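Only one protein chain is missing; all other protein chains are in place.
Here the chain labels run A and B in written order, and each chain numbers its own residues starting at 1.
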Amino acid sequence: MRMNAFLGWGLGILVLLILTAIIGPMVADPKMAEVGAVIPRQKPSAEFLLGTDGQGRDMIAVLIYALPQTLKIGLLAGLISLGVGTVLGLVSGFVGGWVDAVIRTISDVMMTIPGIAIMVLVAANVRVMTVEIMAVIVAALSWMIATRTIRAQTLSVRERGYVQIARLNGQSGLKLVFVEVLPNLLTFIAASFVMTVSQAMLATIGLEALGLGPQDDLTLGMTIYWAQFYAAIVRGMWWWWMPPVFIISLIFVGLMLTSIGLDSTVNKRLAR
Amino acid sequence: MLLDVRNLSVEYVTPKGPAYAVNDVSFSLKKGGRLGLVGESGSGKSTTVLALMRLLRGGRIEAEAIDLDGRELTGLSDPAYRKLRFADMAMVPQGAMSSLNPVLRISEQMGDIFDDHGVRHGRSERRAILGDLLERVGLSANVQDRYPHELSGGMKQRVCIAMAIALGPDLILADEPTSALDVMVQKQVLATLGRVQRELGAGILLIGHDMALMAHFVDDLGVMYAGRLVETGPVRRLFAKPRHPYTKMLIDSLPSFERRGTFKGIPGVGPSLLTRLEGCPFHPRCPMATDICRTKRPDPRPVDAEEPRHLAACHLAEEVS
Partner (left out) sequence: MTSTIEARNVDVVFSSGLGGRIRKAALQDLSLTVGGESPSITAVVGESGSGKTTLTRLLLGFQPATSGEVMYNGRAMSSLSPNEVKAFRRDVQAIFQDPFEVFNPFYRVEHPLVTPLRTFGLAQSKAEAIHLIEQAMETVGLRPQETIGKHPHQLSGGQRQRIMIARALALRPSVIIADEPVSMVDASLRSTILELLWKLNREQGIALIYVTHDLTTAYQVAETILVLYGGQVMEIGSAEDVIHRPRHPYTRALIEAVPSPDPDIPWNLGDGSDTGEVSNMPDQGCAFATRCPHVMAKCRAQRPPLFDTDPLRASACWMDERTETTTAAEIQRRAATARTVAAE
């Protein structure tokens, strides 16, 4: 399989971001990201490449320590909802009958609930918001996407000739699902993972921008929130709000390219 | 001549190198005539039709000449080609079932053809024209108010025929128009296609894989193998005296109600399109192949003293019996 350009660029951007998130904190001084570490409101200079924010933090350090937290929320939420979604989707699609009816009804009902409203409600009532709680909330509200996708694919794979042949071969139950069905869903699972991660990050950043994020943690969304809280735009402090917006955009471009790339490889496989 | 194609070739670029889908294919069709092209999957028959319609995705088309009713099509611009489609030559596609847009009523899809070619009608006039077209293909006029999913496979195929004849083209290209249909429906749809073609006085190029069906529908038949036209001529001559071993073996392999328990298949598989085989493309499967067949490619040549239009691309044509 030839890697297409979308997938290449998308994965390239994501790998770069992840490497930064891993290596960055090893190099940067965590003290510089603490409130009052440096003189606040400094323009970018040779000493502070991206200036300092209104609370006296080095923006470079802020970004370096915020990035891994933001990625962590996305990945964690993505993994949880994908795990739940894959299991439920496979069971729903393969077992069928009343099990399918129950799972489908619950996920359909969940789909109709406006996620952001629930999140606002929960976030406003949790005493201490942390990155982990954030991820779980987002996952609880997005597992249906993966469930639906995997269920639909399982339904179509289930009727394929090779599944019938596997039945004739005396295979049944879990073994049949794992040996014959699951491997063919890997690309779909990867694609819906990317989808879920972007949805989770979007929801997280939305909540954070509203001020409902983890107040004590440093994330990209919270950085934007603080920038906005202290009216950075009005005060002309572009170096405070623009870099986090840029990095978030970069994350989304990376995810989107990966998703488009995966989509077209999946479709190519289907067309064959 | 209505259609005269000289040395048409189509080449695809694939990751594994160029694929030669159609090689130096030449044929002609007279006004109101019926020409059939048969071949197996990968023989290049559908590619030939798509190349003529300029609807190929990604393939590179080369031709010495494509003459449609005195007009040379090879140098024509894409917008000019767009006007040509439906008006001068129209296609009944292979997957007619899936070529209809599921969210549009039949009337809208048929109407688009007129709109695209700048033909304006009043509301009731348009209805009457569409109704008349549908009745000509054996459907009732109010089928135009329906959506594709409300129609059976045969009905959809008839709608596609109605669309093809909407602007009264001189040439109809039909790519396996009946192969997805049930036996009895297949016969009715083919009969309909034949009738409207006759009424219109249009020529028809029918692509298919069913030799027996072709035998009863077309005047002339071309047999394609590995992107080449290996034999052409009047269909009855071809069946009575096939001059290419492949044609002969194909005819012999046809099941009939005369024989039971005898099987005459053609051993081996078709060649890969990725390699240009030395010599005759059929030689690896040919029981008659000699040294010359393995080294020199045979060109189509007249092989029938009584019928000059009967051509075969075989060194040993005279020995085929």
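Descriptive notes on the structure:
Heads up, the rule we're going with is that a contact is a pair of C-beta atoms (placed from the backbone, for glycine too) under 8 Å apart; a residue touches a chain by one contact, two chains touch by 3 or more.
It should be emphasised that the depicted structure is a prediction, and the values quoted were computed from it without experimental measurement.
Summary of contacts with the chain left out: across B:76, B:119, B:141 or B:185, the touching residue is B:185. The hidden chain makes contact, of the residues B:249, B:303 or B:320, with B:249.
Set against the missing chain, the residues B:15, B:122 or B:261 yield one that touches it, B:261.
Among the residues A:4, A:171, A:228 or A:264, only A:171 touches the chain that is left out of the figure. On the side of chain B, the interface with the absent chain consists of residues 40-41, 137-139, 152, 154-155, 158, 182-195, 209-213, 215-217, 235-236, 239, 249-251, 253-257, 259-267, 269-270, using the contact rule stated above.
For chain A, the residues touching the absent chain in the complete assembly are 160-162, 164-171, 180, 183-184, 269, 272.
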